[in-house]
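Note that one protein chain of the assembly has been removed; the remaining protein chains are unaltered in position.
Lettered A, B and C in written order, each chain numbered from 1.
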Amino acid sequence: MKNTFGSSMTVTLFGESHGPEIGAVLDGLPSGIPVDEAFIAERLRLRRPAGAISTGRREQDPFRIVSGLFNGKTTGTPLAILIPNGDVRSRDYSFGPARPGHADYAAHVRYGGYEDYRGGGHFSGRITAALTAAGAILLDALERKGIRIGTHVARCAGIDDAAFSGNPAADLEKLNASVFAVLDEQRGEKMREAITRAAEEGDSVGGVLETLVLGMPAGVGEPWFDSAESELAHALFSVPAVKGVAFGAGFAMADMKGSEANDPLVIREGKIETATNHNGGINGGITNGMPILFRCAVKPTPSIRKEQRTVNMAENQETTISIDGRHDPAIVHRARAVVDSVTAIVVADLLAQRFGNEWLVVSDQ
Amino acid sequence: MKNTFGSSMTVTLFGESHGPEIGAVLDGLPSGIPVDEAFIAERLRLRRPAGAISTGRREQDPFRIVSGLFNGKTTGTPLAILIPNGDVRSRDYSFGPARPGHADYAAHVRYGGYEDYRGGGHFSGRITAALTAAGAILLDALERKGIRIGTHVARCAGIDDAAFSGNPAADLEKLNASVFAVLDEQRGEKMREAITRAAEEGDSVGGVLETLVLGMPAGVGEPWFDSAESELAHALFSVPAVKGVAFGAGFAMADMKGSEANDPLVIREGKIETATNHNGGINGGITNGMPILFRCAVKPTPSIRKEQRTVNMAENQETTISIDGRHDPAIVHRARAVVDSVTAIVVADLLAQRFGNEWLVVSDQ
Amino acid sequence: MKNTFGSSMTVTLFGESHGPEIGAVLDGLPSGIPVDEAFIAERLRLRRPAGAISTGRREQDPFRIVSGLFNGKTTGTPLAILIPNGDVRSRDYSFGPARPGHADYAAHVRYGGYEDYRGGGHFSGRITAALTAAGAILLDALERKGIRIGTHVARCAGIDDAAFSGNPAADLEKLNASVFAVLDEQRGEKMREAITRAAEEGDSVGGVLETLVLGMPAGVGEPWFDSAESELAHALFSVPAVKGVAFGAGFAMADMKGSEANDPLVIREGKIETATNHNGGINGGITNGMPILFRCAVKPTPSIRKEQRTVNMAENQETTISIDGRHDPAIVHRARAVVDSVTAIVVADLLAQRFGNEWLVVSDQ
Partner (left out) sequence: MKNTFGSSMTVTLFGESHGPEIGAVLDGLPSGIPVDEAFIAERLRLRRPAGAISTGRREQDPFRIVSGLFNGKTTGTPLAILIPNGDVRSRDYSFGPARPGHADYAAHVRYGGYEDYRGGGHFSGRITAALTAAGAILLDALERKGIRIGTHVARCAGIDDAAFSGNPAADLEKLNASVFAVLDEQRGEKMREAITRAAEEGDSVGGVLETLVLGMPAGVGEPWFDSAESELAHALFSVPAVKGVAFGAGFAMADMKGSEANDPLVIREGKIETATNHNGGINGGITNGMPILFRCAVKPTPSIRKEQRTVNMAENQETTISIDGRHDPAIVHRARAVVDSVTAIVVADLLAQRFGNEWLVVSDQ
């Protein structure tokens, strides 16, 4: 389905970095869900570049919801969000040599030269603003149903953040109030220093995002092929720069013995839980009621000032490139708002597939 | 779509571990593709447990293709493969305490106690036999179009295999002829020793599979949401025990600088390539003509003889379990045949979405 | 999705007229639905040719459910039904000239000569046996939820049956107990005479089926594009020989004035209903709580003994054909069992999309 994702609840994306507007259409929303535009704006702010460690491009995200909303609540018909592209300087991006690490060459083969190459076109991280806005509506709705989602920069430039504490709900609250979302502010400061250093060198750094979903009911997902892991990974891998997704202990699980990796089942306050959560809240593709936990590897921003070898596609000749536009020396901290929104969309869809779309509605809202 | 996967080419799975038959339906195949039943049997053999390091269950896989095949070639209408479940001993699996690391508890909540719990039911690795058989048809067809797929046990019980050599085509040939697929036989021997040791301890080990796809044309996949990575990960995460999927340098990319991670574009023999392949052959969700490379983390077999804490779901009481049936102390080496087949199905679907279903047909076949 | 239909509840079909087995896979069924194999057999009997007015081919339909069923109830994982093809005489169908009115020529272009042409292959009405069996499970489940479906031969060979009476529930009961389903037996007798006459002339006749769905809740379906009418028509038009589908007053509505066609809303026993039902229970694509009513035009059986002009595709030469195999002089009365099953599948899917898959479960079953 290309630019549409989801089964019972879907999102459709459109737009290019330098086109007039980008947008997202959410379909399958139940009617009667409150839409808090200030919350959407807040989530867009978390995604926006800010301060010394981010691009000079000052993105304005004055979104408009043009359908599916009536008297402050969803109507149940498609909700379209449009965001005009304001501060665009096309001259920064005049076509030329393919930018290494970007989709320029792959897109050129895919679209035969008709692609809108300005600023990465439809491949641009800019499009994630629409995705972030759409997901914000669901983040908010899920929270009302007791499902909380949050992400921290678990690693950046080789520096690890602290792990989630014994009070993950408080952790999520803290993260969702932070522009640079880490659990340990001192390590966060070190990460920002490393980002600044990379910027000074005309280079960039990557990192790892770790996401937690609290309050997810057990029994959601499918064994084949729409496992909770499959659906989440599908959506997460379409976020630009994500190159790896792992659940629970992830790749570390490959080195464990069965007796270590298996999460023992226990009864806590009359409820079946697992003593550990190496499986990240999912067994056999189906949620087991424990927190969903996963990590995304985010590669370093491909746009760097440092000179790189590349090919001028028009002339089919090797050349070099030094990318001078306004670029982030790291996107991992900004990507977290996107990952939260993507997670909310997938989780809402999984719940809708399992319990019907109306499940999201809180009766007295 | 639950048990159906794919867009232009789809596979539908059904069956349970101890039911009469399991099966797969391939739809969207072009007409005129030769079906080599001996090759399917060979791929099923690679998936089957074998020798000291595998389960005592001697699976017979006498598959039957009951539709979509006429005079040895596909008709273009759905091809259904059925595999009867032969050597089944239900008494090994009488219902009781949930097996840690398995889907027992999650399935119980999902299906409300109506699930066929015998041998894991629909969650059983047994179902992958049908998937392996279906994918074998496409592995074969892709090979005729110059696209070769192969997987090695890149890591098992903490032991690394060698990396792919400078002659990856030869590597794949070797791997596809091996039951225990490693590039370095000595390290493979050590892995098998570790597996045997784990078995002796009543325990199990996990590992990492690394898959290479050679000959993939550039320009295949979509930016949102059906990126080549998204589609592959979606299918791979539905393979039992896979907990992580990473492309190219994967999680290691998170620690690189942009100047390291970006693959410089170069011209080799008149063709645009990249000097390195940290992106695993995919940029912006679209293939760039380099080999597709990815890794899957495979957790240790959850069924172990060692005593584990768990809960008896019927009685809602904590208890312990020691699993005595015939179980593999490792499944990573067997999972590779499944991963190859899943990869073939996704790659064939991506190609069909891009170029139409007929692309797979070799004109003179 | 080619041979898979549905959103929350799907059916996948496979098989050919003269292949070893045909089958259907139902996915998205909730767990815990009773499966009454005698009822499935009964519905297959209604579809089977019988007596003087039907083909000499004595189809045996000894179906097997090989997955998704445990202790007499659905498990919630895919339920596969297989029906072996018993009484097949391939010599009746040796390939030669294209049969007019059949798919022979279209299929030949579509599949390039690789199609299994024997007995119509995958296009054969034979495949509807699997569809009928799959739908029977849902007919039964819907009945337990108070939703009853029935179809009569509203017209055959130019002879009209009586209209539904003021007691449609009784009408459906009568129809579902009849092999030749008409409301007025005398007119049914005349239809059968006309069929017999056509058979004697080596010719065939068509007809119109009219289907009623009682007990459908209001508020089911979507405005764009998955209207209740769209979903029903999609599935109905894949039933062989159906060339028209119309809801409520259908084409007669085109000749009405708005003041006639609009169904006035009234309150009956405290419930909002419509005084008439020209819209067939659907407004704006969404059910309004009145009975769903639609008609299908069924063309005459294309296989006739009478000589017809055609083309020998192998030789690309005009020729004539007289089809001598065992063929029905009418299929409209047999197609009704197929239409009932297709209706049940679509209705169950529409309900599952609206209320979740579990809606079908009766709590005390």
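The rule is short, and it goes like this: contacts are C-beta pairs under 8 Å (C-beta built on N, C-alpha and C of every residue); 3 or more make two chains touch, one makes a residue touch a chain.
What you see is a predicted model, and the numbers here were worked out from it, not measured in a lab.
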Chains still shown that are in contact with the chain withheld from the display: A, B, C
Residue in contact with the excluded chain [from C:19, C:150, C:280 or C:356]: C:280
Where the unshown chain meets subunit B, residue by residue: 7-8, 77, 223, 353-359
For subunit A, the residues touching the chain missing from this view: 1-4, 10, 12-16, 19-23, 25, 27-28, 31-32, 64, 66-68, 70-71, 73-80, 82, 110-112, 114-116, 121-122
Interface with the undisplayed chain - residues on subunit C: 1-5, 7, 13, 97-98, 100-107, 109-110, 120, 122-123, 127, 155, 157-158, 198, 203-208, 218-227, 229-231, 233-235, 237-238, 240, 242-251, 253-267, 270, 272, 274-275, 278-280, 282-289, 295, 297-304, 306, 308-311, 313, 316-318, 332, 354
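As a convention for this text, only the chains that are shown with their structure count from here on.
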Chain of greatest Cα-centre distance to subunit B: C
Geometric centre distance via CA averages, subunit B-subunit A, whole Å: 27
Rounded Å distance, subunit B centre to subunit C centre (Cα mean): 38
Multi-chain contact residues (two or more partners), subunit B: 1-4, 13, 110, 122
